[in-house]
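Got a structure here, written out as structure tokens. Questions coming.
All protein chains but one are shown in place.
First chain written, first letter: the chains are A, B and C, and each begins at residue 1.
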């Protein structure tokens, strides 16, 4: 017979299991204690204290240049080196994603967790949340990164009531505020509206009014704490705002609800004086069959339809881009020319795989294209590059966390260097401008000003006869692009 | 040594080859003469005369009901039968696509033409164009369909100058007008801006101002002839309005040009008193890597951004829908709830194939979903169902043209019957309405009116505690849906 | 301070959490206790006793015919009705998948469990395993299905050592044996070699010899218990037998190991007198980037290369088929003509979705194609149709489990009826046979016997001149097929 205390503990564990918060990693048993931990340490409720470093063998990561063979050094990212008139760190504004890096467990739809980080005690307790937050700041410090991103539920555990959950959150946030010091700030915060079963039909688009209200309360609080921590942006990723089948869905009504929800968020943000940018993160599907924020153009259409176009920007994720059938570069450019490019979730997918793999971007070609868009956008500030990327399930060494981030940062840094080289060389830009030069004329200007009607155009067409159409020079453009790699 | 006359003939053939117009079938050698045609008949310039019927063995297609085994009879399409208060023919408003049915040759990227229709003489002459037009009207008559769709260049041959080309078009259009009589009208017309090499970089989005002007002149004329023939709609399919690589493309400038072009089209349409609907036909890609009218939402965003939203509707094609990663039903519903559902290009793709196969829709499940959207839209009028579908390359019997259209029409008719059954039964609708009933309350109405702020919602969330979230009943919805099949 | 007992309990929970076994549902916290369960009942270790029925409101499911509107009745599946000389139940040989139906929790990569079945007590205890097994047999009884499938780890919990784990398994298997009575048998059993972290790099293809040995021990035991329970087949699904990146993989060595493993399984099966069929279940990817048993042809190549071709058959799953770029019908036919069609995992995917959705097949067209292959194969016996399908995450009513299975069974039953109609009508078969009639000649027979060389063929080609090539009649074939729906 179990003691009542044990029963309650078990029940508590049931509850807190729900709050294992991770954007991409399923609610799993809390990462279990490594086999070699003795009883006294593992699973202890008062485990907030942790002696010494979390990453004892890992030094502060330094720039050693391209010839270095040290996996724990930057070969391309030199934060204070100037590129195109700005320091690399100001172009790149890197951020660590708390959920992947500190709540990712390695679970997948067919597999249990694999990560057994030494500082984890197997619980989802408040004490553990605090210890984990300390690990986060040591990681940021050693990596030399000044920004972090979080979901409300991955930094602090769910409790039985919303009030208690908020209290948990406040306690962890207070610690984070202290640990941030003067240098570190959230790139953005967000509310996690997809993990808990209550959100199974959506948050803002749930058919249940109670869920809608709950989601609103959660976003309200998440905006507040983001503001309190000095966050520069706030993100909406509507992982459950979509449908599994149109057969049971009133899509029009759900979209209306989503618009009302966003309007209320805008009003509240202004009311409390939060000046951060609100960002929508498009994704086509997964976990839903269709997510309402399918891609940049779909999100832009939604914002325009409901008169929200000036109030939001977009957070473009490369893996989401390719899942929606576009290149990452396309999504960045679409956001940019709609005036909506606000942030990049820096990751990549596998081109032969139909789900979100959230890998660290290691392809320099891709990174160069990304940086070309960012430079054209004049940078991303107040947005930046958030590593919404996770270790492979099979990567289970603590050093792998560092190696992955260093690889991702170096790749984007190399992309920045290459993009700058391309821009300074100018050949590719010149090739593009030249293609459109026939519009750099008086008639071209009039057409672009909307002053030329079909009658005049027909007259010109007949006057001119068959137009000359030059080569598009795609292979040359590719050769010029590759020459910068 | 060739005579100069023969040389000129050859050159002419070179020129007219370019004008083999087909939306989905490449410019190929004109369908060659069947092997058994004697010299005198094949290739003769004055071949406009054709004795007797084009489809001598084929009777007028009649409704024989579901038990009929006659492939040349309707089993489900009974034009004057009333369904949900309207005749079937008024719900369905079928149209035959001239390009597939009369200009489709069976060529594909790896294969030569396979269709050797008896009435074709191997030329793209004006006389042949007229003979073909007569075949079209006999086909419409025998099929019992009152609408047809066309591209300017598939009904009349290109000539050396735009003026001469327009004259060719006028001559064929005059014949079509006469053959239409009082009953038959174009569902829509369109300009073919993708086949000719001059359009290789686009029409409205070509970097060459001369091509932009030429495209405008062509659209101007195509709107005129559509209007003259009593057409009810006019379609823009921007097959080349997109890019092959962003490396050589100024996407922003191209989109601006496209908007100017559309504005000019709207102005011209109004000027000449054409009241037909302008329709944009979304497609994600092919032949371009990215087409600017990617899907319904992307097209809607474009229309909103440039203030064109009230002037256009969409022509949704099922095969294009699935190529863009959506179900056809999704695209129809997205168009509908944006107020943009104007026409359906009735076809289907192969779910495992990544290009436009333009097959006749033969799947009753899919057709039922299509008809559910159309019924919710109150029908499509003045739009309709255009069979933008082609015979398989390997289907080379004349009767196959009839079998394919009959199959497609019967499938949509069966879809209409099933959709009506579902609506009359009401169980599925009830399941959906019930899911949202918590918003059919006072607070729900206030939320939907945009009057509820985050503070009130948070208060409610705390008051209510954990919300109850009922089952989504997807399997039941699927069972109810299937029961109508 | 926690008591040592509680600490150990917690550790135990950590351990057993790992063993939440489900083929498609991640290791999650055991389905938590519904909110309204009182402490005494929830989480109790001695909870094996359960009063009364598990499904109290659900009657035994009966055949009521196509006009019935009762969601808890068969409209098309009439087990003892004869179709093409065999009872429906003998053609269909349905089986319930224990993992989806009794261990599926509704978790997904972004969401916590949603299923709170009343009989679950929130633990993964042995007692709970037994209670669940009783629920399984009541379910089979009420559904009227005589077969079930299981993974070793989803019917009994993992323990600290392999010996203890095997003891757990024996205890549950003994109960299952008793509950099976004389009528019910496993269609197949299998070992779960993908959920536990030890298998993160594979089982038979893990680079770790210790894992290889562990996997062998687990398969050995799983074959034994399948044999003991009277199972008719044994399945290998190599969910982790593949790679995430070729950069760290020696594919050749891994494939060699897999072959050695299969050889040993064959030897052991024979040694213990197990006559069931060994089945490989192809799947292209997920969770791996590449699974070695990609599709039917890939699996066949493996079997042939390593001389295992006579010892295995294939278990074809429709959702896996479409993920590999094939239609389900294609995979069934490929298996069949390689002599390898042994079993069907009856489910379906979403055609626009790039991961395994494991939905219940509700599409009658698809079911008809499946049944055409099965009939051509002379049935599947000793294989059958296993419902490797799961409720949508949002389907949370107990009755949904029944509705989903009834829908799936009725759909295949309808497919069987349609396939029989097609075969009895004969028109489609005739169309196919006629296409090949030129080979039903003397020369054709010689060619098919491998007796005709290129010289003779060239002589014939020159003699015959240009061959006549008739229409492929695809649209007619589609019309004939649809007429049976």
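By definition in this document, contacts are C-beta pairs under 8 Å (C-beta built on N, C-alpha and C of every residue); 3 or more make two chains touch, one makes a residue touch a chain.
No experiment lies behind these values; they were computed from the predicted model shown.
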item: Omitted-chain contact residue, chosen from C:181, C:325, C:378 or C:426; value: C:325
item: Residue among C:84, C:179 or C:255 touching the omitted chain; value: C:255
item: Given C:93, C:290, C:313 or C:392, the one touching the chain that is not displayed; value: C:290
item: Touching the absent chain when the full complex is considered, from B:87, B:352 or B:446; value: B:352
item: Interface with the unshown chain - residue positions in subunit A; value: 35, 69, 71, 75, 322, 325-327, 351-352, 360, 362-365, 391-392, 394-397, 400, 403-404, 406-407, 410-411, 427, 466, 469-476, 478-479, 481-483, 485
item: Where the unshown chain meets subunit C, residue by residue; value: 161-163, 197-198, 200-201, 206-214, 216-217, 219-221, 244-253, 255-257, 260, 263-265, 267-268, 284-285, 290, 294-295, 297-298, 300-302, 304-305, 324-327, 329-330, 333-334, 337-338, 369, 428, 431-433, 435-436, 438-439, 441, 443-444, 447-448, 450, 452-455, 457-458, 460-462, 464-470, 472-474, 477-478, 481
item: Subunit B, residues in touch with the chain not shown (by the definition above); value: 1-11, 13-15, 17-18, 20, 23-30, 32-33, 39, 42-45, 106-114, 122, 194-197, 199-201, 239-240, 244, 285-287, 289, 323, 350, 352-356, 392-394, 396
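Note that in this section only the chains that are shown with their structure count from here on.
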item: Longest centre-to-centre distance from subunit C, chain (CA-based); value: B
item: Inter-chain centre distance, subunit A versus subunit C - centres from mean C-alpha coordinates, in Å; value: 37
item: Approximate Å spacing (C-alpha centroids) for the pair subunit B, subunit C; value: 41
item: Contacts with 2+ other chains: residues of subunit C; value: 352, 392, 394, 396
